[in-house]
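Shown here: the complex without one of its protein chains, the others still in place.
Order of writing sets the chain letters: A and B. Residues in each chain are counted from 1.
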Amino acid sequence: MGLPGAGKTTVLQGAIAGFGEWKVLNYGDLMFEIAKGRGLVSHRDDMRKLPSKEQQKVQKEASEKLEKAKGKVILDTHCSIHSLTGYMPGLPFEQLGKLPVDYLVFISAPARDILGRRQRDTTRKRDMVTIEEVEQDILVNTAYLCAYSAFSGAMASIIMNADGKLDDAVSKLKEIIKKVGEE
Amino acid sequence: MGLPGAGKTTVLQGAIAGFGEWKVLNYGDLMFEIAKGRGLVSHRDDMRKLPSKEQQKVQKEASEKLEKAKGKVILDTHCSIHSLTGYMPGLPFEQLGKLPVDYLVFISAPARDILGRRQRDTTRKRDMVTIEEVEQDILVNTAYLCAYSAFSGAMASIIMNADGKLDDAVSKLKEIIKKVGEE
Partner (left out) sequence: MGLPGAGKTTVLQGAIAGFGEWKVLNYGDLMFEIAKGRGLVSHRDDMRKLPSKEQQKVQKEASEKLEKAKGKVILDTHCSIHSLTGYMPGLPFEQLGKLPVDYLVFISAPARDILGRRQRDTTRKRDMVTIEEVEQDILVNTAYLCAYSAFSGAMASIIMNADGKLDDAVSKLKEIIKKVGEE
């Protein structure tokens, strides 16, 4: 899991190199395919603008697909999805309870780094943000992470992907993947 | 939901103007009526000084009344109630699980603004506080908010009611009420 601008995908791509037996499933892709298939959205970033009940239905359908996934799976997702009116939990207990999760990993970064990355990212339609909003995003996502961990009993890891420290973040995630694979 | 000094009631009163079909129920009023009826307290702010088991009994009775409420309801309550010895959860899972909640809205404000408002408020019996205590209140209430959201699957919104920005806070809450009403 990770915030927009935390570098989740980059860290994950770096870390899974060499772990051929692991399959990465992207919750957002799954949800987008389902929503696009129904004609609800055409652009990925419009997902956040869907009515929340619509989002929740799509999320539920995606998690039903996930339950059937076999083997060693890394789920690429979010602690929460920040839409225009608030945070939607990424793994509400009803759905988390059906997934056999060993580790909950949250890729984060210092608020200042995340803000800078969001401001430089012109490829995705993103709303304007302030440093206070990024700090709130980090706090809220950490709180969700701990709630998921307390509920499921799974370990909660926070990996900091600070500017210029990508290698450290990648090797920390590698270590976790290796550990879970061995247990 | 909101902290003392966040301006919850003011924001709510501003936002519901024009939403005639919505009914506002105040958890604290309900609890105070029940406790007063039993001769446990005479002043509203003494509620926080009740033994915690007594508070929890009163809270449970209030939530039983709420379960029977019909139509579009806004529940005016707290993430947690800060009594002399700690925080009592405002919506423990046992009770939250019985209420069909769509949105959890937390009215907050910068710690400095909340501190100033608490210091100027002489109409309610309030304990002395420091900026560190207000910061802790905000953190704790945000963590409760996310736990409630993860448990119920409901969206979590944080509306900042900074000094001089009441109109912004009101229009954000209006937008949520409108959205929930339409869904």
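Assume contacts are C-beta pairs under 8 Å (C-beta built on N, C-alpha and C of every residue); 3 or more make two chains touch, one makes a residue touch a chain.
What you see is a predicted model, and the numbers here were worked out from it, not measured in a lab.
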Residue in contact with the excluded chain [from A:21, A:167 or A:183]: A:183
Contacting the left-out chain in the complete assembly, out of A:40, A:99, A:129 or A:155: A:155
Footprint left on chain B by the chain that the document does not show: 51-53, 56, 80, 83-89, 91-94, 96, 136, 139-140, 143-144, 146-148, 151
Residue numbers in chain A that touch the chain omitted from display: 102-103, 105, 139, 142-143, 145-147, 149-153, 155-158, 172, 175-176, 179, 182-183
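The rule we apply is simple: only the chains that are shown with their structure count from here on.
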Inter-centroid spacing, chain B versus chain A (mean Cα positions, whole Å): 30
